[in-house]
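Once you've had a glance at the structure underneath, I'll fire off some questions.
What you see is the complex with one protein chain gone and the rest in place.
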Amino acid sequence: MISVAVAGASGYAGGELLRLLLGHPQVRIGSLTAGGNAGTRLGELHPHLGPLADRVLAQTSPDTLAGHDVVFLALPHGASAALAADLPDDTVVIDCGADFRLTDAEQWQAFYGSEHAGSWPYGLPELDARARRELNGAKRIAVPGCYPTAATLALAPAFAAGIAQPEDVVIVAASGTSGAGKGLKPHLLGAEVMGAMSPYGVGGGHRHTPEIEQNLTRVAEVPVTVSFTPTLAPMPRGILATCTAKVHPGVSANEVRAAYEKAYGTERFVQLLPEGQWPTTGAVLASNCVHVQVALDERVGRVIAVSAEDNLTKGTAGGAIQSMNLALGIPEETGLPTTGVAP
Amino acid sequence: MISVAVAGASGYAGGELLRLLLGHPQVRIGSLTAGGNAGTRLGELHPHLGPLADRVLAQTSPDTLAGHDVVFLALPHGASAALAADLPDDTVVIDCGADFRLTDAEQWQAFYGSEHAGSWPYGLPELDARARRELNGAKRIAVPGCYPTAATLALAPAFAAGIAQPEDVVIVAASGTSGAGKGLKPHLLGAEVMGAMSPYGVGGGHRHTPEIEQNLTRVAEVPVTVSFTPTLAPMPRGILATCTAKVHPGVSANEVRAAYEKAYGTERFVQLLPEGQWPTTGAVLASNCVHVQVALDERVGRVIAVSAEDNLTKGTAGGAIQSMNLALGIPEETGLPTTGVAP
Amino acid sequence: MISVAVAGASGYAGGELLRLLLGHPQVRIGSLTAGGNAGTRLGELHPHLGPLADRVLAQTSPDTLAGHDVVFLALPHGASAALAADLPDDTVVIDCGADFRLTDAEQWQAFYGSEHAGSWPYGLPELDARARRELNGAKRIAVPGCYPTAATLALAPAFAAGIAQPEDVVIVAASGTSGAGKGLKPHLLGAEVMGAMSPYGVGGGHRHTPEIEQNLTRVAEVPVTVSFTPTLAPMPRGILATCTAKVHPGVSANEVRAAYEKAYGTERFVQLLPEGQWPTTGAVLASNCVHVQVALDERVGRVIAVSAEDNLTKGTAGGAIQSMNLALGIPEETGLPTTGVAP
Partner (left out) sequence: MISVAVAGASGYAGGELLRLLLGHPQVRIGSLTAGGNAGTRLGELHPHLGPLADRVLAQTSPDTLAGHDVVFLALPHGASAALAADLPDDTVVIDCGADFRLTDAEQWQAFYGSEHAGSWPYGLPELDARARRELNGAKRIAVPGCYPTAATLALAPAFAAGIAQPEDVVIVAASGTSGAGKGLKPHLLGAEVMGAMSPYGVGGGHRHTPEIEQNLTRVAEVPVTVSFTPTLAPMPRGILATCTAKVHPGVSANEVRAAYEKAYGTERFVQLLPEGQWPTTGAVLASNCVHVQVALDERVGRVIAVSAEDNLTKGTAGGAIQSMNLALGIPEETGLPTTGVAP
C-alpha cells in the first residue's frame, strides 16, 4: 500500500483529494493536516467523508507529514515552497498550488509578485508526450490550475496540429464557486452567488493567464498570447471554458476534427464528444474526465473549442492523483472516476 | 460475474443504476432497454456515463431482458407488474417502481386507483431484522420509495423503542427535482424551479403516505398514521425529511439518543451524526448513506428526527443494488459509495 | 414628503428597505447609516440600488439619525433598544430586529438570554383588527420576524375561527439564505448552500418559536404551543412555511375554506389562492404579498396550511413600510409591490 498524507485537508481541494483517495485501491490515508483547523474532527469540516469522520487534523509541518510515500500539498498559493523544501527528496510531493507551475521567473514575478520558487514537472499528462514522460517516476509534481487544465485541453490540439494562429486567442470561462476556495468573502455568500453571474480578474490580470500561455506555447512551439476572462457561475463545481483562436487560411472543418481525434483518441480522461454534442459541466461532475467539443466558424475564420471539467476533480484533486499514479508507476487510471454524477 | 439488465435505462433512476453498476466489481452490464427512447445512443441521454456512451437502447420486453441474473425495472409506476410476470422465476427481479411495495390491497386501491399486484420483499435492510432476512436469497424485491426511505429511517428507531406515539406524526420533506422524473412538465422547467420552493400532494394524498405508515406500523407494532407533505426544492438531488412525533410522557433525551444509537450503531449506510451536528443533503450527494439526527423538544413533548439522503442513490438505485447484493449473497456494501460529493 | 432614515443600510434588510423606499411616492430618503461599513459608497455594497450608488454611509448614532420623520432600524438583534431610547418620542421608529417583539419578559429571557426591553405595537396588520388599530398613529413599531410572518398568516385563520386545536401544531419552514443575513459564516458560502438543504435550530430552540406562539395564542385566545423547525434552502430569498394543526372533531373542509376566505377576503397583501393551487416562493419574489393555501387531511384530522412569502419583502422591509404607512395615516399599500418577479 502507498501511504499518503494530505496537507491542507480542511479546504475544498483537500476534501476532494480525500474523497478520491478513499476510493483508490492501493492507498492508505495517513496524516491529515491543516493550519487554523488543526485539532478539528474531519467530520465537522467534511461531513461527506463518513469513513474519515473521526480523524482529527494535525498541524501542518514537516514532522506531521514525515514518513509517507506521497504528500499532497493543498495549501494557499505561496505556502508550498517553504514546506516542500523540508520534505525528504525521496517522498513524492505533489503541489496543488501554483508555486511550481511557471517556468519563467519573470512571468511569476509579474503575476504573483514574489520570488520564483522554480518549476516542477507539470501534472497534465495529456499535454504532450513529454509531460507524461516527465511524470513517470517524478518526485516533485506541480498540479495545473483548474482553468489552465480546461483551457489547455480545449485548445492544445489546434496548436499541436498547426491549425491555430498564436495571436488573438480568447478564452472566457465560467467556474463554480468552489474554485474560489473556502475563505470567507462577502461576494461568495450563497445569497450573492445564487442566481448571478459575474466576471473577475478582467483585463488579463488573472494568474492563470501565463500558465495557459505557457502550455499553448509549448505545444505550438511559437509564443501564444491569450485574452482570458474568468466568470463566477451559480453552481458549486464545474468549469466551462469557451476558447477560440483564429485558424490559418484554408483550414477545413475536417482538419480540425482530425486534429482533435488524433490528440484524444486514446486518452482515457479527455473525451472528444461525437460531432454536434456539446459539453456540459453537469456530465463531468465528480468525474476525472474532461469533455471537449470543437467547431470551425468559417464566417470569421475561428475555431471554437469548448471544454467542461469538474474544477475540483480533474481540475485539481483528480489530476493530482492521476499524476501520482504515473509517478509511482501504477496504472494511470487507478482509483479515478470516469463517470459523472448527473443529473 | 453477475449479468445485469436495466429496463428503463433512459430515465433518472436508470441512469443512476448504471452509474453505480459501472463501479460494482462483480457486475457485467447486459441489456439496456427503454420505451420511447429505444434506438437511442446512451451517450445522448446520459452524457455522464462515458464508458457506456456507445451502447444503444433496446426496446423493453421480456425477450430483450432475458438471460440475465438480475433485472432492474426502472419503469413508470404501474408498468412493472405485467413485465415482471413474464420474467423467469429464477431471475432476480428488482422493481424500482411502486407496484409491489404495499401489502394492503385496500391502501393500494385507495392511493393508486388500480388493482393490487401483490407485494414483494421490501428492499430496506435497515428497517428491521426481518427485512434483511427476507432479502437474503430473494428473487423478487420491491425497492422503497425515495421519501419512505428517508422518513422511515428517521423515525423507525423511535417507534421500535416504543418512545413515540403512533398518532400525530408529521413529516415535511424537501426533494430535489430529479425525484419528479424526466417527464416534461411546465413546473419542472429550470426557470420555474430555480430560486423557488413549493409543496405538492398536500393534504395526505401523496402516494408515499401509506408506504411510510406501513413501515412505521411494522416497527411500532401498532397502527401509525402520518401527515406527510412533500415539497420541491431548487436542487437536482437530495431529500431532507423533517419528521416529528409525540413522545410518551417521561421519555428523556438520553433514551431517545440510546434508541437511535442502538438502531444504527452497526449500520454501514445509515449514520447517526454526532450530537449537535445536523444532516445536510449536500453531504450525501451521490452517496448510499443516509445521515440522521434527532432531538427531543421537551417543551412540546416531541421528538424531531431529520434525515438526509440522495433520492437517486440510497433513495432508489443505491438501495436497489444494496438489496441485490443481499439477494445474491455477496457483501451488502459491494460497489456502493459511502462518501458524498461535496461541496 | 416624509423624510426617512435607515440605520443598518449595509445589510440585506437595509438594502431591501431602500429598494422599496425608492419606489415610495411620498418618501424622501435621508440618512443612511451603518456600523463597520460607515464611510463606504452604497454602490459598492448594493450595486442594485443605482439611484443611491453615490451615497456614502454615515456612522449609526442618534445624531446621524436625527431630524427625520421616520427611522428604520435594521440592526443586529439586541442593538435597537439602546439606540431607540435616544431617538425623539415623536419620531416614528420602526425596528426590524427582535428587541420589542415579545410581550412576555420570561420568554424573552428564555430565548434571547438578555434583559427584556419591553414590547412595541406589532407590525402585522393582518393579524387581527387590534393590530391594525394599534399601528395607526404608532410612534414605535416592532416588525415581525420573517418566519413568524409566514407561519402566523398560514395558521391564524384556523385559530381565529376556533377550528384548530392549540397543541400539536407543527411548522416546518424553508428559507432562502438571505434570511441568515450578510455575516460571513462558512455554512453560508455559495458552494455549501447550492444544491443542499439543511435544518437548524432544531428541537424548539429557534428564537422565532415564542413569537409564533404569541401570535397564535393571541388569535386563539388560548395558549398555543408550536414545534417549529426552520431549514435553509438553496435560494437567495423566500420562505415556504408548511404548517399543520389538529382540527376539532367534525370540522369540515368547507368550514376550513370559509375561515380562510373570511380572514383574507379583503386583504391586499395576503392572497388565499384558488382551491387546488399551492403557493410557490417564486411567485412572491420581491412582492409584499403572501400566498396562502389550506387543505384538510381528514385521514389524520389535520389542517395543512402553506404560505409563501419573500422573507426580505413582506417578511421584513415591506412589512415595515406597510406599518409605516399605517403609522403615518397614508394608504396602507402605498409604494408596496403586489406582483412578484418570475420566473
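Think of it as A, B and C in the order they're written, each chain with its own count starting at 1.
We take it that a contact is a pair of C-beta atoms (placed from the backbone, for glycine too) under 8 Å apart; a residue touches a chain by one contact, two chains touch by 3 or more.
Note that the structure is predicted; figures quoted are calculated from it, not measured.
S.K.: Considering the whole complex, which of A:38, A:66, A:295 or A:328 touches the chain not shown?
M.R.: A:295
S.K.: Among B:38, B:66, B:188 or B:328, which one is in touch with the chain left out?
M.R.: Missing-chain contact among the listed residues: B:188.
S.K.: Taking the full complex into account, find the residue in C:80, C:165, C:271 or C:323 that is in contact with the omitted chain.
M.R.: Answering carefully, the residue with contact to the hidden chain is C:271.
S.K.: What residues on subunit C make contact with the chain left out of this view?
M.R.: Interface with the chain not displayed, on the subunit C side: 12, 15, 19, 22-23, 41, 43-44, 46-51, 178, 194-195, 236-237, 271, 273-274, 277, 280, 282-287, 289, 291, 337-343.
S.K.: For subunit B, which residues reach the chain that was dropped from this view?
M.R.: With respect to the unshown chain, the touching residues of subunit B are 12, 176-178, 180, 182, 184-186, 188-195, 234-237.
S.K.: Name every residue on subunit A in touch with the hidden partner chain.
M.R.: 167-168, 170, 172, 174, 176, 189, 191-192, 194-200, 202-204, 225-227, 229, 231, 233-238, 240, 242, 244, 246, 278-283, 285, 293, 295-300, 302, 304, 306, 308, 343
As a working rule, only the chains that are shown with their structure count from here on.
S.K.: Using mean CA coordinates as chain centres, what's the gap between subunit A and subunit B in Å?
M.R.: 35
S.K.: How many angstrom lie between the CA centroids of subunit A and subunit C, rounded to a whole number?
M.R.: 45
S.K.: Would you give the residues of subunit A that are in contact with at least 2 other chains, written as numbers and ranges?
M.R.: 12, 178, 194-195, 236-237
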